[in-house]
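Have a look at the structure below before the remarks.
The full complex has more chains than appear here; those shown keep their coordinates.
Chains here go by letter, A and B, matching the order in which they are written, and residues are numbered from 1 within each.
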């Protein structure tokens, strides 16, 4: 069974739109059938053509799309809507799509405020909607392996988490140079209450909770804005206190000149520790108390034993898989679960994906880092 | 315009079939419309279903497929045939497909003998057929960059090339354990005159000629078979002598236990040198006479200047692209050229892909390494 997808945003020239499409297409379980790719009718039409859609299913208004598409026959109607717009255009399209009976794949961060997040949660719960939030870094096989090892207790009791997300692309005032990606990210009305923290800090935060399986209870943050005239933070250091006494640090920056997309995490326990880097995603470093350090690698036989990691790669070891493949794992898992739902079968837990709760946590995190930094006090998350 | 593809081989459970499909699908320029996925009708039918084809376009015989599909109307007929069968099943399907008017994407090595290769070349030349041989490693952006820098003379006069391709998966006698990939590769009637050298040595050889733009004139080789009872080589060391006095070494092995898919190349010139590793494909190491070593990275701005490399990645720097993306670049480039051909436009040289000449070179190389090793003499290539 192939699922039918409608898309909001992600028109020609956007960064994340084509990524969603390549990811959705990779495993041949999903087909794009409709889209409102831009509020500019010309761009939306051009995108639709490029993406191979027939004209009548391309819209300049997401409202129109939801209305028309939801009225189609079962054989034509989209199974789910994918939302790839800037942050401020997540909440309403998501809410209306849910209400119209669609399942959802939505870009992160979920929305602009905790209240919106809770409202979405409420809408979802009423309808048994499947909701995938594209915290795509959880799609990497070695992230699955990391989570599994930590949650199985293989590292012992966790003590410390060091997570970083460093980029350098906003070192200059890109938002004044017409960089489309920068313009909305630097605009509080479109990006929300935080800049760097919303865009990448939430990924780092989510990854730390995902791998440890523990929640951050409170934090202390200092948000910085280095580029003159920029309206939102472009850098931060945060001290994290998780439940069960786990301590952590989170450093995120978009002015770390020369850094590409350097997300990394290290987790230290009483029996062992692990390290993973997004830019070398097929390796997972494991260190042990009285034994040599190990490197687990994607696609090898030994990592398969009792592991979900092996269900998240497509190639034998040494054939590198990257960002698109990890992103595709979210779509693949979402599709597996949606097909199961449609066929009346149970969810399969090993094909997991981030959901509405990750979205709520993200909003709570942003709320806390902004509050802590402003008031120079610890903030509960 | 989307191209229509028919496939020979690559059914469910094969390694390379799904890779071809993911690669072909990635950029949305190609659509699978027909296939003869296996000579076993059950497997072929199951594969066709899984790949989303309608029954009437799934065949158990490639001959039937070529016959039927070539008689379809222009709007339905495949534009090209993709051949992903074991080595011994390349020549005839390719030849018949060419004769039936199809363009070709074919797995490597091209065929079993130099004569076959030349016959294919002859058939192609007669019909202006587009022919892509999937030496997929040339699809990596940093391989394009490497070739460009060497051929532009940025490294000065080239002196030495060190190329390696090391795997460990045939350290045991996998062919006796029912490993489908191993069975045909270890059978001279299916793999051809060489084992390891045919399977991966040809990749290493082709990469060395591709990046340097120079041809190997003669070589001295020692082929080894370490696993008892194995009928073909599983390891080799080769001394290469290129034109213009360039010297080189090629080491390939499938019994290098612990190695995953370790293809690497280093090229040393009078002004600089470079190094590239398939398992870290987004970096290219450059060293210079009196200046610090540099690391070029895929997706950065600086590599774009005057470079075709930037036309072979899809994501910004730090978002790793891997094996499937590189493989997809061959399909994408082939599609661009085929569309240009159909629309009466010129080929665009920067969207290159390996072709029939690489296939002939590969056969000549295999012929030479086998001869040199047997006769303990230098062999012309």
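The rule we apply is simple: a contact is a pair of C-beta atoms (placed from the backbone, for glycine too) under 8 Å apart; a residue touches a chain by one contact, two chains touch by 3 or more.
Since the structure is predicted, the reported quantities are computational estimates derived from the model, not experimental observations.
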Copy count for the complete homomeric assembly [2 present here]: 4
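What we mean here is this: only the chains that are shown with their structure count from here on.
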Between subunit A and its twin subunit B, rotation from the CA superposition, multiple of 5 degrees: 180
Chain centre separation in whole Å, for subunit B relative to subunit A (CA means): 34
Of subunit B, residues touching subunit A in the complex: 2, 15, 18-19, 21-22, 25-28, 51-52, 167, 169, 259-262, 278-281, 297, 299-300, 314-325
